[in-house]
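Please read the structure below before turning to the comments.
Left out: one protein chain. Kept in place: all the others.
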Amino acid sequence: MENRIQLNTNLSLSRIIHGYWRLRDWNLSDQELLKLIEEILELGITSFDHADIYGNHTCEAYFGRALALKPELRKKMELISKCGIKLNTNVNPGLDVKIYDYSSEYIIQQAEASLKNLGTDHLDLLLLHRPAPFFNPEEAAKAFDQLKQSGKVLNFGVSNFSPMQFDTLQSYLDLPLATNQVEISVSCLEHFENENIEFFLKHKIKPMVWSPLAGGSLFKPETEKEHRLYSVLKEIATELDVERIDKVMYTWLLKHPVSALPIVGSQHIYRIKSAVNSLKIDMTLEQWYKIYIASKGEELP
Amino acid sequence: MENRIQLNTNLSLSRIIHGYWRLRDWNLSDQELLKLIEEILELGITSFDHADIYGNHTCEAYFGRALALKPELRKKMELISKCGIKLNTNVNPGLDVKIYDYSSEYIIQQAEASLKNLGTDHLDLLLLHRPAPFFNPEEAAKAFDQLKQSGKVLNFGVSNFSPMQFDTLQSYLDLPLATNQVEISVSCLEHFENENIEFFLKHKIKPMVWSPLAGGSLFKPETEKEHRLYSVLKEIATELDVERIDKVMYTWLLKHPVSALPIVGSQHIYRIKSAVNSLKIDMTLEQWYKIYIASKGEELP
Partner (left out) sequence: MENRIQLNTNLSLSRIIHGYWRLRDWNLSDQELLKLIEEILELGITSFDHADIYGNHTCEAYFGRALALKPELRKKMELISKCGIKLNTNVNPGLDVKIYDYSSEYIIQQAEASLKNLGTDHLDLLLLHRPAPFFNPEEAAKAFDQLKQSGKVLNFGVSNFSPMQFDTLQSYLDLPLATNQVEISVSCLEHFENENIEFFLKHKIKPMVWSPLAGGSLFKPETEKEHRLYSVLKEIATELDVERIDKVMYTWLLKHPVSALPIVGSQHIYRIKSAVNSLKIDMTLEQWYKIYIASKGEELP
């Protein structure tokens, strides 16, 4: 399987992406984080997924400090961030509830904050973090236009959008949205049911995929569904002669014709290698469906 | 905020619309109704919302009698009506159940009845009242064509349609549908959830909005949801220094980028003024979301 995916004429990402949602929990020194980044780059993973809010707005600066130790690495990587969620934490004193802000001012402000925190002069890709009930596509289009003109952001996309939400924003833009980052895993079939998978195929959108291992829930199965899935994943791991079920979960995702780009959120290089090595594994259609059926808990109609 | 909205090149409506669903309950003499109409016009409200069936087919004639007392007012107003619902009342003897009839004959017949009852030679806007399981878009297109050619109806729209229903009818028409009249209020978020809001933004459709005050249910809160909303609305009324929660509800609606046109269904001029005055009020994005969150009963994801 190809280890890079072309999202549009200007942007290609590594098929496996590394994500920094939990970076603060890893307790790495800047030097250790730099070492991890270098090891990841050596695996062929060049795309790094961030968001302004990760770690209550601390993770991007963390990554930036590590990158500053070896700034020449920037040229070897694609940096991705997200904006739009406004947390009711110390970062926004006086804000009583979490809200979404997609005013052009806030989008631009947060993109610029990401640049500063990451220590870079451009983002390769900026995503709107979540669809919002209060959303003015004209404001987003205006922000994208300014960020593009100034060279601060090269490509734009969305996250967790439905087909109609994607279509609506797209209709206000000249450039095609590069991707929609959504949750897909053997345990989360939501986008098989809300028609996003079909929409992606129709428009040849390659989705970035968050939580591709279902947040680790299947490593210690508790619910009936988790036990069903665990048992089938173990069985197929044996059939495929792979030692761990995470490889089966990645293979299940990578085999699908939608060309998903899973985001691996681990600090452990052996886990990250599992994802990369899954690119070389194949499974049968029957194995793919056995996992799907175990997840649904019922046979196909 | 603008006090008029352009729905298409031929039609602009006042941002606040006056509606006659409950006209019969108001117990006004023709003279009193005329006085109300004149006061409303003086507020800048020029658009009047009717339907053939309101008051069991009596409200349009009621309005028509008042207008006949001062026919020159017709030129200052836009008259809107709806058709398609066939009531199983004395109006349709022998009909056992309420049905929808969107045959071209029935659409034309009811539009002509509205003209006669309102005492006018044209409607500015005619809406199909509800989507129907038995619906032939060719019949509707034929009726629209004849009514347009004869000058009896200048613009056409729909009410309570989904995106697909709107698209389907539109694909049979040469002219763009002018609007979709739907229910939206702090209490009714249905069209935030069925993708109509996104569809409106995509196609720059400005929705007329019925029941913008949730039928008055929040003035005497009973359910848990109503209490949640009431409490937040009161709090924000204080913050905005407005005396009444209806202004907060109108402001919440008017602030949204979809450019909604609320239909005020009250006979009380002070309540109608509340709506008009809300055009001058603004609220913060946080206030907007606090209301939305109170309505949903859960934080944003």
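Each chain carries a letter (A and B) given by its place in the written order, and its residues are counted from 1.
What we mean here is this: a contact is a pair of C-beta atoms (placed from the backbone, for glycine too) under 8 Å apart; a residue touches a chain by one contact, two chains touch by 3 or more.
Owing to the predicted nature of the structure, the values given are computational and were not obtained by experimental measurement.
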Residue among A:163, A:207 or A:265 that touches the chain left out of view: A:163
Identified contact with the non-displayed chain, of A:35, A:65, A:256 or A:271: A:256
Residue touching the undisplayed chain, where the options are B:101, B:145 or B:235: B:101
Sole contact to the chain not displayed, among A:26, A:172 or A:292: A:292
Sole contact to the chain not displayed, among B:1, B:68, B:91 or B:164: B:164
Absent-chain interface as seen on chain A, which is shown: 163, 189, 192, 195, 197-199, 201-202, 256-257, 285-286, 288-290, 292-293, 299-301
Missing-partner contacts on chain B, residue numbers: 95-101, 103, 130, 133-139, 160, 162, 164-165, 167-168, 171
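Convention: only the chains that are shown with their structure count from here on.
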Intercentroid distance (Cα basis), chain B paired with chain A, Å: 42
